[in-house]
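Okay, handing you the structure first.
Excluded from the complex is one protein chain; the other protein chains are retained at their positions.
As written, the chains take the letters A and B, and residue 1 is the first residue of each chain.
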Amino acid sequence: MKNGKRFSPKHWAVLRQIESGDLWGLDRNAMSSRTAGLAARTKNADRAVGSICPYCAVGCGQLVYVKDEKIIDIEGDPASPISNGCLCPKGAATFQLVTATHRVHHVLYRRPYGTEWEQIPLDRAMNMLAERVKKARDDRWEDNSPEGDPLHRTMSMAHLGGATLDNEENYLIKKLFTALGIVQIENQARI
Amino acid sequence: MGTSYGRGGATTFQQDLQNADVIVIQGSNMAECHPVGFRWVMKARERGATIIHVDPRFTRTSAVANIHVPIRAGSDIAFLGGIINYILKNDRYFKDYVIHYTNAPAIVSDEFRDTEDLDGLFSGWNQQTTQYDKESWMYKGVDPAPAAGKREAGADRRGPIRAEHTDPTLQHPRCVFQILKRHYSRYTPEVVEETCGIPKALLIKVAETLCRNSGRERTGAFCYAVGWTQHSVGVQYIRTAAIIQLLLGNIGRPGGGIMALRGHASIQGSTDIPTLYNLLPGYLPMPKAKSDATLADYCRNNESPSGWWGEFPKYFVSLMKAYFGGAAQKENDWCYDYLPTLSGDHSHMNTVADMADGKLKGYFVMGENPSVGSMNGALQRKGLRKLDWLVVRDFQLIETAEFWRDAPEIHRGEVKTKDIATEVFFFPGAAHTEKSGSFTNTQRLLQWHHKAVEPPGDCRSELDFIYHLGVRLKKLYARELNERRNWPIRDLTWNYPTEGPRHEVVAESILEEINGYTTSDGKPVAGYTSLKDDGSTACGTWIYSGCYRDGINMTARRKPHWEQNWVAHDWAWSWPSNRRLMYNRASADPEGRPWSDRKKLVWWDEQKKRWDGYDTPDFIADRPPSYRPSKEARGKDTISGIDPFIMQADGKGWIFVPAGLEDGPLPTHYEPEESVIRNPLYGQQCNPARMEWRRRDNPYHRAFEDPRFPYVLTTYRLTEHHTAGGMSRWLSWLSELQPEMFCEVSPELASERGLANGGWATIRTARAEIEARVLVTERMKPLRVRGRTIHQIGLPYHWSSRGIVVGDTANELIMFVADPNVSIQESKAFTGMIEAGRKSKERRAVTSGAFVKQIDPEYWQRDLPIARNRGGGPHDSKAVETKEGNM
Partner (left out) sequence: MPAKGFFTDTTLCIGCKACEVACKQWNQLPDDGFFFTGMSYDNTVALGASTWRHVAFIERPVPLQTQDAGAFSWLFSSDVCKHCARAGCLESCPTGAIVRTEFESVYVQPDVCNGCGYCVVNCPFGVIDRRSDDNRAWKCTLCYDRLREDMQPACAKACPTESIKFGDLDHLRAEARARVEDLHEKGLREAYLYGEDEHSQPGTGGLNAFFLLVDKPEVYNLPPDPVVPTKKAKDAWTSMGVAAAGMALAAVGAVLWGKER
């Protein structure tokens, strides 16, 4: 029926039951066409992408199933020697973490003394930020200590974060900030 | 770990736990916090191994352990010290291992005095600086001058530390072994019972189980997590276990080792490639303003004439080539003076204190939530209020982003939103499924995750954010590049390939730089042994070198485990050089033969004249066991055939740490900053070298027996949530499983304080007060210590005011105080008060002053006995005047 087929009494479960002598409707003859066509949604995925769980540091393997550029399922990767396909409740909730509605999709800005968030374009926010970084650095640059020791730095800015980020990200953070003369760079390893 | 064995990482890998005969889990609630890693513990248990869980609470780990040992929070060194004493008293140590592979035979300086002699202090205590002068801890006859190290990672100040005098019979009264014996002789079962609340028989049972399962045929492992690190003497907790494992011969062998269980996907990675102030990638130290004025100074202070750190200049020069490319030349000292320098401790809590004092303008917070996850949240927010601008990058508006309109002090009316000048930028982050990159897990394994879909809207990866910020800054500085201070920006190599409509950086190109390449042709190097100090190689992180060898992303390898042996070398890539079990030379005896067939891993193949085995040998591949260095040997050539700990200057596992620690060469039991009892072992109450922040907005309780705060508080995670909640409190599937903040108390404490299960309680410290639901449970056991009943209160710390489940934040209760070696705070043992009902007025010491009733000045006594005379500490802590006497 779903497929636009003509009504057939065979769809009437009771009749199929009678045909097979399954009078109590206890057998699979009572299956609807939906049930008959049931299949794991991952079957039709365009691809399964190898990934790693983003929560703790056990490092469980994950497979991310994608269909039409949307994630349809995330579960453990059986091939992983660490996790053998298992996940804990957090890992099993990764699908919700990355797809649910709690995520903010736009840059938000709170002006000084403001009482509300304002949405601003990403590009503008990046420009504003770069200007502020430059100003903080230029205003508070230290060439030498009062005792004459070399400093080459600014203590006007600090960074916190890294334990949840990729190695490549930590690398660029450390590299850029060190070049800017920022030393107060820290992460969760100390928290 | 760094100071004991040479590298700051777990010595083994999780799957290897299945080979253990005994596993001690202490300072970790592994079943709850690392359930899938715990899979391997369960496999060991099913094979017949004994699982021992030492924890103040009976947790889901205890529930499936063979033995649960309830312990008073903050007394682990006393317990482990009791085990050391048992091993030594009963001659249960692994003699051949101890003599050949540890520094037990080394003879220590005649000047050294132990805590036995000085009532809890080591020699060298300087009352003025409140720090140790560490010269007297050195081996006899070795110049201690350059060896004044600091960091646990073993990154600081390496000297020519190689014992001049040894006694292989271990009988010399000043050899490490005898010092150790004396040091722990007072850690008797009786004293352990008095200190930890652990019955004598239980200590002996644990010690005996450990001993019985060690030796040639059997091995045991330790697992720890932040239950050990988050103490004012945290590094020494780990050191105590490190000593036990050396004495029992459990390092470098299958089923042995110390498994550090880390809590974030890439927390090991963020230490290896540090977003940490004191390190450059690969545990190279940041230059110090005072001592490292020139490259020559810096190298002299850090390279070691013996052991692996003789290679230091190769790693450093290659890093500078990676950072500054062609600009880094021999003539300009490879741009050494482009690097900013350190003039003290610039770690997180100091930064926050400075922020609260108005010394900072800008702050980047990426994937963290310090308002909830850090200590004394109110002080954190005070800092945020004093900033010009704050950047928060996360999935959703976490509490740190909303500090200006949603915080206890705002609700209480003490701080008004319209008075807060801080500009806040919130950038939505891309999820791990929306970017490619590598995480380094708890066993040093780099695993690549591939981008599956595009990030939604303006969500971007941190990689993208930093790259484009750098591009913009280079542009902004375009006209000022000739100014000396801007040269680092000018010369910073930043020409990464981008892809896609959003011009995202190709993450693999960064990994390639991390791996290293030859500067002439840009070809990836094969590993760190290929690095040079002549500028011909560039390498972003020497310990990761080899992760992109031959242009292949080794971290992305996903060969199924069923197609390889249990070590699974072809799954991803681990540092160093894809070795999975570090120091594995020690799995063979001095002659290079496995200690036993049952525990074989790596051995010397006399035919091939090479080390061979199931794992990549963590040793110089062709160095025979019989090799002994000549007097003239330098660098790697000093590593003898029986030196399994190749990163140590003397190749030995360090039972006694002659250099590299701030608070003593041997672990010593000190009480936490705030304790319910006096230190039963020594007159010295707390770790004398700990870091304090004595400020009005960070009040401390009395060091012991503070009548206002009679209970022990400890914080922890639950399986169902993740850290400060940013990745769990917004998810319905996790939130419904643990929907509210609660505290765990024993039935005895419940009746003492009138607490009802399912009802409410208010928990109070001098910093803050919070409310929580009450869970009365027999899993919390009151302990008997020195005839007194000690009650402990458990506090999970996941909640705050945003998300779909909300609750008060446990970390608001905790003060700033830290371990002197690694600046990690003490959140696993402190004191507080609990009362029934919802009595919180949302008060915070930061905004309303110390709101608890002021008490007599002598209650400010922080310590015994030395703090009575304590001057201004090293951490800007003008000591409060204290009175003599009245002890």
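FYI, a residue touches a chain if its C-beta (ideal position, glycine included) is under 8 Å from a C-beta of that chain, and two chains touch if they have at least 3 such contacts.
As the structure is a computational prediction, the values presented were derived from the model and not from experiment.
Q: Considering the full assembly, with which of the depicted chains is the omitted chain in contact?
A: Displayed chains contacted by the hidden chain, ordered by label: A, B.
Q: In the full complex, which of B:S509, B:S536 or B:T777 touches the chain missing from this view?
A: The one listed residue touching the chain not shown is B:T777.
Q: Please identify which residue in B:Q15, B:T219, B:N301 or B:T719 touches the non-displayed chain.
A: Candidates B:Q15, B:T219, B:N301 or B:T719; residue touching the omitted chain: B:T719.
Q: Pick out which of B:Q127, B:S732 or B:T789 touches the chain that's been left out of the picture.
A: Going through B:Q127, B:S732 or B:T789 one by one, B:S732 is the residue touching the chain not shown.
Q: Under the stated touch rule, tell me which residues of chain A contact the chain that is not displayed.
A: Touch set of chain A with respect to the missing chain: 8-10, 13-15, 17-19, 23-32, 34-35, 38-43, 73-76, 78, 83, 85-93, 95-96.
Q: Extract the touching residues of chain B with respect to the undisplayed chain.
A: Considering the whole complex, chain B reaches the absent chain at 31-32, 35-36, 38-39, 42, 46, 58, 60-68, 202, 205, 718-720, 732-740, 742, 757-758, 773-779, 781, 804-805.
We take it that only the chains that are shown with their structure count from here on.
Q: Taking the mean of the CA coordinates per chain, how far is chain A from chain B in Å?
A: 27
Q: Which residues of chain A touch chain B in their complex?
A: 47, 49-62, 64, 66, 69-71, 74, 77-84, 86-94, 96-98, 100, 102-113, 115, 117, 121-122, 125-134, 136, 139-141, 143, 145, 149-176, 178-191
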